[in-house]
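Selected chains only, in their assembly positions.
Labels run A and B following the written order; every chain starts at residue 1.
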Amino acid sequence: MIGLGRMGSDMTRRLMSKGHVCVVHDIHPAAVAALEQDGATGTASLADFVSRLSTPRVVWMMLPAAIVDQELAELCPLLEAGDIVIDGGNSYYRDGIRRGADLTRRGLHYVDVGTSGGVAGLARGYCLMIGGETDIVDHLGPVFTALASGIDAAPRTPGRAAGHYAGTAEQGFLHCGPQGAGHFVKMVHNGIEYGVMAAYAEGFNILRNANAGKRTHSADAETTPLQNPEFYQYEMALPDIAEVWRRGSVIESWLLDLTATALLQDPTLDNFSGRVSDSGEGRWTVAAAIDEGVPAPVISAALFARFSSRDNAAPANRVLSAMRKEFGGHDEKKEGS
Amino acid sequence: MIGLGRMGSDMTRRLMSKGHVCVVHDIHPAAVAALEQDGATGTASLADFVSRLSTPRVVWMMLPAAIVDQELAELCPLLEAGDIVIDGGNSYYRDGIRRGADLTRRGLHYVDVGTSGGVAGLARGYCLMIGGETDIVDHLGPVFTALASGIDAAPRTPGRAAGHYAGTAEQGFLHCGPQGAGHFVKMVHNGIEYGVMAAYAEGFNILRNANAGKRTHSADAETTPLQNPEFYQYEMALPDIAEVWRRGSVIESWLLDLTATALLQDPTLDNFSGRVSDSGEGRWTVAAAIDEGVPAPVISAALFARFSSRDNAAPANRVLSAMRKEFGGHDEKKEGS
């Protein structure tokens, strides 16, 4: 395991808890030391790391997408034909296709694994979406089995049975196709995640403002009055609503479980500023939709809402204000909604 | 129970299975007869129905939103002061506020209950979102307890404990506020549902078209060629992808479980035409967002996608084609994408 951030460390621990022997490396010695305490073999250099693995080596990288290429440039010369390199991070699937071709030229095997599960994965197991050569993916079966959440993670889908669709999907990992396919599926997974998260977020915002009729509104030509304040007189208990939806509703989900946890701790979520990062997959999902000619209005709206949360709409908004000033003489209102 | 459609019948059966005695009514005698066979007391008229209930009567209506008012017009004169009428259907919460005021004037009690759970509710139990007077809602506790999915339906949210937020949300039902509050929360629930469903639907569409590079594309001034066909060469196994996401991924949800079931039965879903109905709550959710000044781009995009699925965008599209003809002399292409 190269890269002992949150994900890499937890995955190493899960592998070891299932009986796998792990050699680890990270540029931060403290991260290596922490894993050594948990039973891993720490290494101080890539050369040392490589030398500790028996051939065919299996190297799993959990690194920020931006530094995978430089890591590969250092790593590959140290490896031997037949060794396997796995990119388990959030790489763009097109980089996976390119890297796969590069490594194949060098006699190495490249496998891309989209890994979902987050900080809960250590305990729950991970959902693994895999791209690569079939025999190599088969060879790695025990590793994937150890990391994956396993068949007990969810009730069996009606109609699934031994022999029918007899793949590994029920185990929590899936060979999705050739190189890049794993990160493609993970990309779409995260795109969906953006949309699902945004749907809940919008819903809770609407609930929170169900008391809009209690607030006074100014009456001027610039602002429409709330037509029917009597219909917005509710003070909604968001933590309890999240909780009740977890039981028997159509919108039960793990993301809702997490929302219920967060709202219970802090019903107003005032500890958050609301600047929402995006780590690439949402962008790539929309780009793929566009290439394919597939409408993705929901996922793209979710993506753009994140951009707007970081004030990136401000220049556009200033253009709107400037137009309004020109045609209507409207000065901007400085506050209120 | 008045209204023995799918929902009304199942809820009656669940109530009886928990020891409640039920009197039922429906305009279709066959529906009544079916419930009689399961142990309910059938009635042939509203008057008969009312006469079989002991006071204070508890009348639960599960009717299409469009006929609730006419049913109330017939029912209310037959009731006595102190009787309770529950609207468990998909009514607009504003109608609930109005009806609540009407019934209060007549000395009756009105409770609105948003009911989620669908055809699975008989077995899983329902998620109940309740609006009304506190003492009346408390009085109905045993009914809600019988219908709700119960505390075992989901693992306990970390941080919840006896005495802390000691409400009924963990039981699967929640008194959300005064009259209308139950249907308000249910409305937003369904709005979220629209968004979540659309996120998955878009994602599976993108996966399905991951083979776009294999299709030939025409090269003319009207159609942009796919820039990089080599990046869209995947044949994705949708049923397996839905399955693997059910285990350990961030986007685990009940809607995903259902999608996995549907895709397993029919991987191309060709049995469906894709005309998607909407039953009102999505519309009302967006309308509420607008009244409140709350952005809801995801939920509204999901709603509009349903409108478009029913060809309602066609007049707008013809305007676009007409403009293109005027400025560019572009004739419409008759096929292809």
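One rule holds for everything that comes next: contacts are C-beta pairs under 8 Å (C-beta built on N, C-alpha and C of every residue); 3 or more make two chains touch, one makes a residue touch a chain.
Keep in mind that what you see is a predicted model, and the values were worked out from it rather than measured.
For this homomeric complex the structure file specifies 4 copies in total, of which 2 are displayed in place.
Rule of thumb we're sticking to: only the chains that are shown with their structure count from here on.
Here the CA centre of subunit A is 28 Å from the CA centre of subunit B.
Considering their complex, residues 93-94, 97, 116-118, 121, 124-129, 148-151, 153-155, 157-160, 165, 167-174, 176-178, 180-181, 184-185, 188-196, 198-200, 202-203, 205-207, 209-210, 212, 226-228, 230-237, 239-241, 243-257, 260-261, 264-265, 285, 288-289, 291-299, 301-302, 304-305, 337 of subunit A touch subunit B.
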